[in-house]
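Note that one protein chain is taken out, while the other chains of the complex remain in position.
By letter and in written order, the chains are A, B, C, D and E; residue numbering begins at 1 in each of them.
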Amino acid sequence: MTRPITLFTGQWADLSFEEVARLASGWGYDGLEIACWGDHLDPWQAAEDPGYLASRKEILDRYGLQVFAISNHLKGQAVCDDPIDARHRGMLPDRIWGDGEAEGVRQRAAEEMKLTARAARGLGVDVVVGFTGSSIWKYVAMFPPVSQDLVDAGYQDFADRWNPILDVFDAEGVRFAHEVHPSEIAYDYWTTVAALDAIGHRPAFGLNWDPSHFVWQDLDPVGFLWDFKDRIYHVDCKDAKRQVGNGRNGRMGSHLAWADPRRGWDFVSTGHGDVPWEACFRMLNTIGYDGPISVEWEDAGMDRLVGAPEALQFVRSKLFDKPTAAFDAAFASG
Amino acid sequence: MTRPITLFTGQWADLSFEEVARLASGWGYDGLEIACWGDHLDPWQAAEDPGYLASRKEILDRYGLQVFAISNHLKGQAVCDDPIDARHRGMLPDRIWGDGEAEGVRQRAAEEMKLTARAARGLGVDVVVGFTGSSIWKYVAMFPPVSQDLVDAGYQDFADRWNPILDVFDAEGVRFAHEVHPSEIAYDYWTTVAALDAIGHRPAFGLNWDPSHFVWQDLDPVGFLWDFKDRIYHVDCKDAKRQVGNGRNGRMGSHLAWADPRRGWDFVSTGHGDVPWEACFRMLNTIGYDGPISVEWEDAGMDRLVGAPEALQFVRSKLFDKPTAAFDAAFASG
Amino acid sequence: MTRPITLFTGQWADLSFEEVARLASGWGYDGLEIACWGDHLDPWQAAEDPGYLASRKEILDRYGLQVFAISNHLKGQAVCDDPIDARHRGMLPDRIWGDGEAEGVRQRAAEEMKLTARAARGLGVDVVVGFTGSSIWKYVAMFPPVSQDLVDAGYQDFADRWNPILDVFDAEGVRFAHEVHPSEIAYDYWTTVAALDAIGHRPAFGLNWDPSHFVWQDLDPVGFLWDFKDRIYHVDCKDAKRQVGNGRNGRMGSHLAWADPRRGWDFVSTGHGDVPWEACFRMLNTIGYDGPISVEWEDAGMDRLVGAPEALQFVRSKLFDKPTAAFDAAFASG
Amino acid sequence: MTRPITLFTGQWADLSFEEVARLASGWGYDGLEIACWGDHLDPWQAAEDPGYLASRKEILDRYGLQVFAISNHLKGQAVCDDPIDARHRGMLPDRIWGDGEAEGVRQRAAEEMKLTARAARGLGVDVVVGFTGSSIWKYVAMFPPVSQDLVDAGYQDFADRWNPILDVFDAEGVRFAHEVHPSEIAYDYWTTVAALDAIGHRPAFGLNWDPSHFVWQDLDPVGFLWDFKDRIYHVDCKDAKRQVGNGRNGRMGSHLAWADPRRGWDFVSTGHGDVPWEACFRMLNTIGYDGPISVEWEDAGMDRLVGAPEALQFVRSKLFDKPTAAFDAAFASG
Amino acid sequence: MTRPITLFTGQWADLSFEEVARLASGWGYDGLEIACWGDHLDPWQAAEDPGYLASRKEILDRYGLQVFAISNHLKGQAVCDDPIDARHRGMLPDRIWGDGEAEGVRQRAAEEMKLTARAARGLGVDVVVGFTGSSIWKYVAMFPPVSQDLVDAGYQDFADRWNPILDVFDAEGVRFAHEVHPSEIAYDYWTTVAALDAIGHRPAFGLNWDPSHFVWQDLDPVGFLWDFKDRIYHVDCKDAKRQVGNGRNGRMGSHLAWADPRRGWDFVSTGHGDVPWEACFRMLNTIGYDGPISVEWEDAGMDRLVGAPEALQFVRSKLFDKPTAAFDAAFASG
Partner (left out) sequence: MTRPITLFTGQWADLSFEEVARLASGWGYDGLEIACWGDHLDPWQAAEDPGYLASRKEILDRYGLQVFAISNHLKGQAVCDDPIDARHRGMLPDRIWGDGEAEGVRQRAAEEMKLTARAARGLGVDVVVGFTGSSIWKYVAMFPPVSQDLVDAGYQDFADRWNPILDVFDAEGVRFAHEVHPSEIAYDYWTTVAALDAIGHRPAFGLNWDPSHFVWQDLDPVGFLWDFKDRIYHVDCKDAKRQVGNGRNGRMGSHLAWADPRRGWDFVSTGHGDVPWEACFRMLNTIGYDGPISVEWEDAGMDRLVGAPEALQFVRSKLFDKPTAAFDAAFASG
């Protein structure tokens, strides 16, 4: 028995939820990781309209799809970010943006994250995937000089803003799976350690393991699973390809758009990049992860209608089971 | 004859200018790249006090030191930066910080950069080294999504703010040498291309080549010299060591302090890192750079009183001259 | 819609043109890159026999094949080569070899190249693929010492011999696509730069991009496409495998025959070597190349009847289209 | 025509011989490399029961399977080992173990190896695959200091114990194929040279080439085939994956069990590891090896019922034939 | 002030203690790490002869040398080893070897280790460096199959034999520093973890960090210091050079003698190998190690009278102090 493979709907939110369900089902996906944007899932409507979640489930049932997690990266991002600017305006609905005053945006985003936990519970799902934002990401270059106090304050700000949200998660019996990612409070190995410390390692806060940002930062996605084995609450499959090596393309991407060949790395369809997928899936077996494997499809150089079904086949081919006995057990048969 | 080797005084500004001159002279440096902070050089005083620059020169003369360039990274940084925050407060004098209102800070910083050109001229120096700052560095992760318009606006902001400054440089016959560096408008190869495009390739704007930030971004410092050979206005020797490879230390540094062994890279004394110095110096010979070689000494794991003289000896040992004829010319002697 | 994939017939010239057409069609190729040797295509006959080209087209039509380019490497090679020797005798027809006097061979070869342009035009094709030869390839070791004058004379010889040929190309509205290759005037990146300089960058002269010789010379075939994007007139897919690493096999091949395991590199069927095909095809998308992708099949360790259809499937699997919008466009659907 | 692909039954000895034959046949294997343990093949019974070997052959025939080699690693191991301990008890049948007194165990194991040659002959097979054991493997760390005399004595012990066995092999017209492997007298390149020297290069003693232990020792399995081309008597396909690189996993395996992710390397299903299979199979073509290719399936992280048929397909896809003529022969068709 | 640098006398035990003291002092060493063999230091004599230790100290004083640790690798090795054989006979004195019966040897060796703690105390030294031996090192290949029980029993045997020894160490206020090394209970990262677990992490048992065996096992000696920072009781400087890469030399050494160029790695004089010494010394600064740096000189390709003084100079050149403030503190001087 292989584990369920889901499609994350976030990059398909220009299509209706039903259309995405129809496509995913047709390609053979087992379920959806539903994004809380587009018309896919609206936590406010879930809170306000008693029949709303049932209507979502009905669509899933119609296409034979399951749901194991829902996602709300875009609103989670706004909880801690500083500054709040045109980038956020571009991805936030009016209800959250309001007048754009930064602290108001942050608080409304926090409110939506609480509602997202409740929507998850309403859907019978116990994991919400997302981002945290960060007030200190902008200090990443460490110049102008950044004092330890400034860094510490950033982790504290994260804890202060997320603890009340996580209290709601606890109340609902839902866990938050943060995706380790540039722009976030935890964007690599040691910032993950620091973020978990900041939040007191409370069980409500864990990780969405997405290896795409590991490979270009020279982080080992396999060892990460081992070291944080009790915090792996969800798995997203996104891939990335390093494009450095000519001396001109840099690790930081040069402010260039996706698919520009001068970037030092780029997102590519799962299986087309540098993530050692087989070793990752073997490690997931080893640590006993038994949740869904979700394809988060991003590749600015490939037609998504070709890529998404191909990624499903790729992932499925690597999800072999562990054996029931070691091979050398047979040597004792003499 | 080898080229003059200078010591950049910026990391010694806790000491008096005379004390730095005394140390550098004692170690054998040929001159100083004088920083416009501490009591080393004050462009405002230079503008206001007719005898000020002569007093600086007198100190140099007393210790047998020359000057080829002066530097003003800290104020240049504030010209374009957004946001202006506690980090800037920590490194700006009251005269620039004022009430801390961002736009006022930026304009006062720009004013000081103009004065810096005049101080350079007054000292008989035709290069000012420094930073530009950047309003778009904070977008480096490209998430939340950054439109091309936002990126373009950042380069335009840079041009709008620096062109008036560079007009003063032109008037004074001085050139600005920007140090390619994270946090700046040009922080790698392709952003250097874009920044030069933004400023219309005007000769007043060139580069201070400092390879330390190249090695951890996987950029080739040697090829950079070749490709931008007509823009290399100054050379700073700072070194960096990659500390990735264990799967846990990341390229972005994890918000950790200098000398923390968990950082993915760190500054080290010249000759102790990954910069291929000999190849760099050979390329400087090839492109005909004949300015000073300046040691910008940064190493949070080494006593600077040991490191600075060692760096001088290291650099001097690599500055051999080109031959007057190729070795195979002698084969025609048959 | 994927681009047409053709089979280059040069390595199949021991078979009749019709037999090659039958095989290629049966395997699913979209067309042929027809070689001007064997009985495949004879430029002299095309010039002399009014019905000849129609007979070629009839065969293509019979097998549902298209033609986008014709090739004449073997005669192009003889245009500049010096010395002309037994190797040329082995690959040139009597009509070109004549009495074997070198200058006569070169001039007859040049004449055939002009006829090849006319044959292309007659077939409705606007690209001729081929080699240039080189009078200075033999100097590659730079010992005995080679003066700059000798090198310059080689590029000039190339220009002098090819400009009159290219005049005919211009007259016919056909372009020549030179394959960058050892033995030729342009065999790597910088010799390509020099050759284009020598010919004044006239549009009639461009490149047939074949990455097989790039990988063992440590050249980047992807970056080459970017840097020469306006000169990529045709694409040949040939692959090569480095076999160095044991300290005994050398980059230069040791005068050993193909498939000898002691060679430092060898040709292998497309997809079996070190060419990063996916990155190459992505870059072809980026630069907007819309011509044919032609399989030039060479592998001395593999049965060609197995390899040629496999190579077709390999190439087709990598030729996915670009998307119509970037994946993060969907994040604005909130 | 591709070469026969067999399945080694050693890791399937918990199943009955017939069950293994049924499985292998169903997956498409051409034959079996039969292990002399479990109920698969018993050399003593073959010697004592005239109808025994016919009964084995009958099972093979029933499932359309061939046999080219039989294997007896477990008893061969005991011939030279010192000490003989609990590990041997775990893999030896009572008949060999007896009272466990070391020298008695070794002699009974040697006796079985002679019988194995006779059983091979009886089955019409001329290769026995196996291990030799080693009295000096335990000295591998070379500390406490190991004198050259001690090492020499180990090779002599090997020769003394195996020469009488090989005499029987010669008498039966059967050859022994030793698998180069840690724990054995020959475990890498130079110990293979020394072992062949010790045994006087007698033709009865050759090698079972199994590349899995080469890759983690940094040995080149391709070059090994070339250098020992006249001693390659059998081929086993087992794969291994290096898992070093995080600075913590070591080459020696840390006494950790198979599939533990902290090991520095592990066995994996053929095609999932670091063995360069295509280069290996090309080299087997070059040296003229025409025996069976046998899959020795070991992967403690994969269900063998999934892995064994997949390995067969993998191997078959790489076993393409050599061409009848080189590709550039067609260039002489002009 | 740099830390004291000592010379380990173990490889000089063919010379008298006084002669070694004379040499080391002449080269500029600060002290000796005294070996308990040759005539250098005899724990039995120390226990039996009240004036013995004073006589040792007198020699040290005469040559101006200090002592911070004593070493007893050879007897420690015999505590757990199995089998006990000719190798041990070669390095053990008659008093320990006795009749050579294994268990007796082990117990007499254990007794000497207790006496070594007392001798250390008598010399005013609180660290004894050495080896533990191991009953399971011989299982390193994991074939014949090794059950988890067998491995566990090996660690238990280590604990059972060393706990009584360590009780004496505790009583004397001395700590044991085990050198991680093939042949020992802890020979790499994960076996160090397991050994510390087996011994209950009692403070009496720590580590002698010697990086020479790390580099050829692909272990990171720098990260090891960080992870075991509270167990680094002593530092030995020995270097090793990897000699793999030609496909023939293997990691396991092929039972070849030191300095044989066919070995996959070899010991070399400190600074001549692959140990990243500067990064190691920086990390020692970071973790606050303030003990001696001891040169354990082993290089079978170099005259030790040349090598030992050169190693001292090499080590001293790398032992620079940390700064008192970070370089960017000076940026706040504006």
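The rule we apply is simple: a contact is a pair of C-beta atoms (placed from the backbone, for glycine too) under 8 Å apart; a residue touches a chain by one contact, two chains touch by 3 or more.
Bear in mind that the values here come from a model prediction, so they are computed numbers and not experimental data.
Engineer: Any idea which chains on screen the missing one touches?
Structural biologist: Touched by the chain not displayed, across the whole complex: A, B, C, D, E.
Engineer: Of B:P93, B:G223, B:G245 or B:G271, which one is in contact with the hidden chain?
Structural biologist: From the options B:P93, B:G223, B:G245 or B:G271, the contact with the absent chain belongs to B:G223.
Engineer: Check each of B:D94, B:D149, B:D290 or B:D321 against the chain that is not shown and name the one that touches it.
Structural biologist: Touches the omitted chain: B:D321.
Engineer: Just to verify: which one of C:R56, C:H88 or C:R175 makes contact with the chain not shown?
Structural biologist: Checking each option in C:R56, C:H88 or C:R175, the one touching the absent chain turns out to be C:H88.
Engineer: Touching the missing chain, which residues of chain A?
Structural biologist: Against the left-out chain, chain A lists 245-248.
Engineer: In the complete complex, which positions of chain E touch the hidden chain?
Structural biologist: 10-14, 37-38, 74, 90-93, 241, 243, 245-246, 257-262, 267, 272, 297-304, 306-307
Engineer: List the chain D residues touching the unshown chain?
Structural biologist: 143-145, 328, 331-332
Methods note: only the chains that are shown with their structure count from here on.
Engineer: Supply the minimal count of touching-chain steps required to go from chain B to chain D.
Structural biologist: So the least number of steps between the two chains is 1.
Engineer: Using the touch definition from the top, what's the fewest steps needed to get from chain B to chain E?
Structural biologist: Contact-graph shortest path, chain B to chain E, evaluates to 1.
Engineer: Going through B-D, A-B or B-E one by one, find the pair whose contacts repeat those of C-D for over half of the pairs by residue number.
Structural biologist: B-E
Engineer: Out of C-E and D-E, which chain pair has the most contact pairs?
Structural biologist: So, comparing the two chain pairs, more contacts are at D-E.
Engineer: Centroid of chain A to centroid of chain E, CA atoms only: how many Å?
Structural biologist: Roughly 47 Å, centre to centre.
Engineer: Among all residues of chain C, which ones touch two or more of the remaining chains?
Structural biologist: 245-246, 328, 331-332
Engineer: Could you draw the chains as nodes, link the ones that touch, and say if you get a line, ring, star, complete or other?
Structural biologist: Graph shape, chains as nodes and touching pairs as edges: complete.
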